[in-house]
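Here the structure comes first, spelled out in structure tokens, and everything after it is commentary.
With one protein chain held back, the other chains of the complex are shown just where they sit.
Order of writing sets the chain letters: A, B and C. Residues in each chain are counted from 1.
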Amino acid sequence: MNETAVALPRPTGGRILAWLQNYGVYAAIAALVVVNIAITPHFLTVENLRTQLVQVAPVVIVSLGMALVIGTEGVDLSVGSVMALATALLPLYLGYGAGPAILVALLGGVAVGLVNGSLVAFVNVQPIVATLCLFVGGRGLALVLAGGRLKDVHDVTLLNLGSSSVAGVPLPVVVAGALTLVVTGVVRRTTFGRQLVAIGGNRTASVLSGLPVRRVLLLVYVLSGVLAAVAGVLATARLQASDPSSLGLLMELSAITAVVVGGTPLTGGRVRVLGTVAGALLIQLVRATLIKHNLPDSVAQMVQAVIILAAVYAARGGSGR
Amino acid sequence: AKSEKDQPTGGGGAQAGQVVQSPSGSAPSCTLSKFGGTKFDPKTAVVGFSQSEKEANPFRIAETQSIKAEAKQEGIAGLRVTNGQSQFSKQISDVQQLIAQGAKALVIAPLNSDGWEPVLQQATAKHIPIITVDRKINATACKDYVTFIGSDFYQQGKRAADQMIKALNGKGKVAILLGSSGNNVTTERTNGFKEEIAKQAPGIQITFEQTGDFAREKGQQVTEQMIQSHPDVGAIYAENDEMALGAVTALKGAGKKAGDVKIVSVDGTRNAVTQIVSGWIYAVVESNPRFGPLAFQTLTKFVNGEPIPDKVIISDREYDSSNAEQSVASAY
Amino acid sequence: MLDARDIVKRFTGVLALDRVSLSLRPGEVHALVGENGAGKSTLIKVITGVYRPDDGEVRLAGRPARFTGPLDAGRAGVQAVHQEIGLVPDLSVARNLLLGREPRRAFGLLDARRMHETAARTLAAYGVRVDVRLPLRSLGVGAQQMVALARAVSVDARVVIMDEPTSSLEPREVDTLFGVIDRLRDQGIAVVYVSHRLDELYRICDGVTVLRDGRVVHQGTLADLNRIHLVSLMLGRDVAQVRAEGVTRFSGAHEASAGPPVLEAYGLSSRHLLDGVSLTVRPREVVGLGGLLGAGRTETAKAIAGVLPLDAGRVTVAGLRVRRGSATAAVRAGIALLPEDRKAEGIVPTLSVRDNIALAALPRLARGGLVSDARIDRIVDTFMKRLRIKATGPHQPVAELSGGNQQKVLLARWMATEPKVLLLDEPTRGIDVGAKAEVQALVDELAEAGLAVLLISSDLEELVEGSDRVVVLKNGAVVGELIGDELTEEGVMTTIAAEVQ
Partner (left out) sequence: MTTEQAATDAPVTHDTYALGRRDRVFGLIQRHGATAVLVLLLAVGSLSFSRFPTTENLGDIAITSSFPAMVALGMTFVIITGGIDLSVGSVFALGGVLAAYAVRWGTAAGLLVPLAVCGAIGLVQGLLIARVRLAPFIVTLAGLLGARGLLLSISHEGATTYLIPHGSLLARLGQGRLFGLGQPVYLTLALFVIGAVLLQRTGFGQAVYAIGGAEDAAALMGVRVARTKIIVYVLSGTLAGLSGALNAARLSSGVTILGTGMELDVIAAVVIGGTLLTGGAGSVSGTIAGVLLLGVIQNLINQIGDLSSSYQQVVSGAFLAVVVVVQTYLSRARRL
């Protein structure tokens, strides 16, 4: 924030608050876990842990891409549709085996990313609107490809992606973990990572400093697309069916929430990868708790609203969008 | 593109069209003159069909296909189809647009039973006969609209309950996978089920009910959570087949055997019926989407001045281990 | 009139103000001076209620005044022109000028016509003649500064505070401003005047308060304090030492090489902004760009740096043509632009000092796209030392630095890229005497080292002292060039004033 922004009255607090602002999410997770151990039967079991991790894996993967996009002061609403597109493409090419099919699915993600990226980087369309186009059209396209109908998937290799596990850790979780490490590396270690936060922080300055602004933006949206596609593939493998009509519905909101709850401001210029993962976990835990305690939808939704606000309040970075 | 081996996808054809249950509503009473409409020839006139949701699930696909197919067969050239994309406001304006385009008759699959005021006003003003399929419209038959053709969701709930009672022979813990909140179908299938259970089998408790939004993935996720928190649940009532199939995937994932948890669901899609054969689903109550023939028969009768009932309830079949094998082919 | 008593303001890490007191008499023009980061802006923000002091109180006309914010302060008659121009770029000039006190019609609706008339009239008195319906953005920084001033003064104020108002003004605009200040003095209005330009202080200020590291080190009448002494107080070095070093100044030692020019610009044209500007800079040479506000100096610099879309013209560096309209290409070719507007075009507020310095040089500091923190730390460390950047450490958010130190960070950013050509747009704007001298010395040094430097400065003295050659612009075209002994402040002024043939 700039000199005068800091000037605006900001809640300043002691160490605790400062600490909370950095580790709020983790604190919240811890709290929620403790509560659950206390009130939820059969919570502290390996199976349960598995379930939560497996279910959150796709969200985490999408959120990683979303975090990068948000870092550039953008947002990607099309992620849900990308998942649908990926899941729709898979069965079409499973005839050639799982590998090629997955490749095609990922290419679908790349394509969407390219469109979004070009709209944002070259045409200067505002990200929300640019990605809104494919948010609308993408799922439609997926349904066209799938002939509108859900298809069961029988390919063993693909199904294993969803069901098998490495050293007791389910494969989707492994993938999510690996991708988290990669993205962390990208943000921390690569020129690209540094440049993207700079662009988010001050685009004009970045241009004047000779950064390849357009290329970076394009790449960011492509990455987001690919990650969403990966999530789509995993979700399909887990569902053992390709269901483009409902797969990834409202994913964009979950992902954005995860990112922001994780302490990445929507104003861009900063990316917190681990925070994002934590954010996704937090939301997953909340949903799980509400379901396990069999709360009616009405209450569930209101409780979620409150918890999201509380978490963001704790993890509050800069102000703004 | 080269997809996997053929999928068991049905939908096409008119196999197992609908059978009218001995008209449970009032006797045939509604006539063109009573309705105040004028005679016209469906073959040449513009006839509008307003679908409520995307043709993205077996039910809607079969429904639309059957309407289109039948129209072709009857030689109704002027059929115009719109789709509300699950947005009620859109469906309303869709229908209004159909009227504006000069539709002489309307077949509507309502997304919601209430809120049809503006459409009904315009239609009655022009004496356009409306036939609603699969869901009712809350208004007076033969005045605001002509008649309703469809299943009785409350009954479906009841019959599912009966199957459930058989499955658990009268006692045990049951979980419900609800449809999406605020949806008439959800409400009626739930009420029918609960009331029947309460009446017939006090020994059965419903210990868990969460929405699965009629979607397979959501059904799977909710079931996974349930398996952890309510391990004692012995049966699942899914308010549509998709959620039931999601539940099946979840149970498999949790290492359960076929039949460990009894599943009863509503719809009768081919995938579900297949799962009965393989033993994962106990029974399925059909909700037949092939409205085409019945709808156009009724319409033709009506414009020819013959009386028609103000409510045509179709008799839905039931699939269970006894008949699943041979019925798979005819399921949609 | 206005009393600030024992003001204490703490920021996380720094004690920005430590028991600072300041009192003003009606009709007094009071100089507030100090190094960058001494606490001047902070004090002003405390007085105007932007910040709440951690301790101490502000009294207005004897009564305690606890302002809840600028609005509140303004109502009480305390107006401020802040260092970073506090205006809204996208609003029209008129609306910026009159925001909050627009002329009304029936039902409290705004009267657009009267608003524009008033605005035009007011600004004319400040020598700014623009279509007041334009967005403020379309004005140059100088003009914007004048608008901000006009805004602050045109309400009936009892105290007017100006934080570095002249940092981007031309001598003529400065005269205009001083005319205004005299008027204020006559009306018995107290003025607080912050500036790093000492000669200005001596022209109009009565009292003076010297801040260092958030503490008052001297308070009294300016007349009793000679220049050297003042500087020594600000820098906290003893007089002898300062006299030895000389207050500021370029050595002017370096000899422009006779070799071929490293930077050549031919016929740069851009609708409404530039027509056919051509200039060349040789290695080891400092070429100044003179001209009034809006003459197009910034535009020229931006055009060379490839960020201003051009209709015609080409730029070559060391004989090689630079792809037009690509900043990336320009940077690769070795062109570095220190932008005029530090806040909007310079710093990346969300990043640390370290990352801001490394930004432009990243590709050179990385192997295969992987950055090497070791190398970055080395570079950053070198430049933070060399430019004496005042920060709690390389990881402090750059936004927390004082204006002057932010400027140094930007210089460091470019030096890290080892450029061939350095374009400096107002490099010493808002920088204190100490830092200014350092920066100027630095410019010399860089020229020495063989760079070609293009210097834009509204500070004529600096321009003339610093440049080997000055190219004068007017309305986006070159109207003259001065070398050798024709290169004097008068010379430049007359060239500017002279009509275009």
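Please note the rule applied: a residue touches a chain if its C-beta (ideal position, glycine included) is under 8 Å from a C-beta of that chain, and two chains touch if they have at least 3 such contacts.
On a predicted model such as this, the values are computed, not experimentally measured, just so you know.
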Thinking of the complex as a whole, which visible chains are touched by the chain that is not shown?
A, B, C
So which of C:Thr176, C:Thr209, C:Asn356 or C:Gln406 would be touching the chain we can't see?
C:Thr176
Pick out which of B:Glu63, B:Asp94 or B:Asp134 touches the chain that's been left out of the picture.
B:Asp94
Tell me, which residues in chain B touch the chain that this view leaves out?
51, 53-56, 79-83, 85-90, 92-94, 96-97, 99-102, 111-118, 121, 138, 181-183, 186-187, 190-191
Touching residues of chain A against the unshown chain: what are they?
2, 4-5, 7-8, 10-11, 77, 119, 123-126, 128-130, 132-141, 143-144, 148, 203-204, 207, 253, 256-257, 260-261, 265-267, 296-306, 308-309, 312-313, 316, 319-321
Missing-partner contacts on chain C, residue numbers:
50, 69-71, 74, 80, 82, 85-91, 95-96, 99-100, 102, 108-110, 112, 124-131, 133-135, 137-139, 151, 172-173, 175-176, 178-179, 271-273, 292-295, 307-308, 474-476, 497
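Here is the rule we go by: only the chains that are shown with their structure count from here on.
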One chain's C-alpha mean falls closest to the whole-protein C-alpha mean, and that chain is A
State, to the nearest whole Å, the distance from the C-alpha centre of chain A to the C-alpha centre of chain C.
43
Could you give the separation in Å between the centres of chain B and chain C, each centre being the mean of its C-alpha atoms?
72
Roughly how many whole angstrom separate the Cα centroids of chain A and chain B?
35
Please list all residues of chain C that touch 2 or more other chains.
none
Two or more other chains are touched by the chain A residues none
Residue ranges of chain B in contact with chain A within the complex
1-5, 7-9, 11, 54-58, 61, 181, 207-211, 213, 215-218, 220-222, 224-229, 231, 242, 245-246, 249, 253-254, 271
Which of the residues in chain A come into contact with chain B in the complex?
40-43, 45, 47-48, 51, 54-55, 91-96, 143, 148-155, 163, 235, 238-241, 243-247, 249, 288, 291-294, 297-298
Could you pull out which chain A residues touch chain C in their complex?
1-7, 9, 12, 189-192, 194-195, 197-198, 200-202, 204-212, 267-270, 318
